[in-house]
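Let me begin by presenting the structure, written as structure tokens, before commenting on it.
Yeah, one chain of the complex is gone here, protein chain that is, but the others are all in their spots.
Showing subunit A:
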Amino acid sequence: MSVILKAENISKQYRLGTVGTGTLSHDLNRWWHQIRGKEDPYLKVGAVNDRSAKASEDYVWALRDINFEVKPGEVLGIIGKNGAGKSTLLKLLSRITAPTTGSIKTRGRIASLLEVGTGFHPELTGRENIFLNGAILGMTKTEIRSKIDEIIAFSGCEMYIDTPVKRYSSGMRVRLGFAVAAHLEPEILVVDEVLAVGDAEFQKKAIGKMQDLSTGEGRTVLFVSHNMGSIKQLCTKSLVLENGFANFIGDVNEGINIYLGKKNKKKEKKLADRNDRKGKKSFKFTQISCVDNKKQLVKSLLSGEQYVFNINYQNKTKLYAVAIRLLFVDNKGVVRFLCNNKFSSSEVTFDRKESGVIKCVIPKFPLPNGNYSIHLTCFSSEGIEDDIENVFNFEVIGGDFFNTGKEQVSKDGVLVNNDFLFD
């Protein structure tokens, strides 16, 4: 099959810091090189796009030498951490800004959906905004007119359609915006995490529509998301970005594993060095690990088994009424359950200590299949001592919670022991 979209060696360089006299001298220098027909001197410099590293240069490569091809009907999922270059890539694809080097070639019209409801005017009514927004996204008036009833029905805002958009709730605005976007008919659709908004019912509708677009109508879609669930559901191919480089291109599941694996390793190794924490700094979590009943370190857990979470810490002052809390969070950010010694046993006193270990024992692990992370917090009589998210990422891969040899299918909530009595 032929290729509908081709990216060749695309790179994008950005300047760090603010615009001021410093940038003016660089601009003049660049211009001087340009009129003499020489190459831009600042293209040779530029740091790797690592968000947490110290800024050592004035320029950064948000993207570096990205190559990929997309065939018609493919749904490409673009995944990566915050600041890995996903949105920059989408901006280049949707012609909002040009690459610094390289080129993108396409055989189809690209419509981008980096935000829903782009260009909504608050004073105009819902109906007028459908036309305006549709036209901004590249539809013609006749196209919109032929679909207007469908769009209104899809948005579910029929009652308010002739009311100015400024009277809408934010959810309604999103619904209307997505309804317009969903009825776009370009050959290539570029979508950025817009599905993460709206209520559960609407999200389901939106995902359904996206699936229809790609499978039913053979539309080519490029999709960016942090939600591995929807990536898995929608995409046929994945592109993993890391620090502006393309790390992996290919199978979706493999891509997701690479992304999660990278994420886990990196976070875990650095727990003691991480700076994205709240608290007073005198108490610090340094490490966390999980062992099963055979004292083996594990990252893939089984529901119903016993696990011990070993939490290392260091403490510089005496603390009273200490409570350690572990929040078990799923990949949608929902807290499934928590462990806190304040309730399950009692608060304790901590002495000054160079290093210590806290053990949290969960005799019958209650989570169903899925990917989870732990959000760890230490409270004392003084307030929050240390608080850090995503300290430990793990997945649950089955298990026999009820000792019946049967696995619960639903992945929501937690598993609890229960008995049925039938008379």
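Operating definition for what follows: contacts are C-beta pairs under 8 Å (C-beta built on N, C-alpha and C of every residue); 3 or more make two chains touch, one makes a residue touch a chain; residues count from 1.
What we mean here is this: contacts and distances are computed from a predicted model.
Student: For the chain that is missing from this picture, which UniProt protein name fits: "Carbon monoxide dehydrogenase", "Molybdopterin-dependent oxidoreductase", "Thioredoxin domain-containing protein" or "Transport permease protein"?
Tutor: So, among "Carbon monoxide dehydrogenase", "Molybdopterin-dependent oxidoreductase", "Thioredoxin domain-containing protein" or "Transport permease protein", the name matching the hidden chain's UniProt entry is "Transport permease protein".
Student: Sort through A:Thr100, A:Thr220 or A:Ser303 and give me the one touching the missing partner chain.
Tutor: A:Thr100
Student: Pick out the residues on subunit A that sit against the missing chain.
Tutor: For subunit A, the residues touching the absent chain are 2, 14-15, 19, 23-24, 27, 91-110, 112, 114-115, 118-119, 121, 123-124, 128, 131-132, 135-141.
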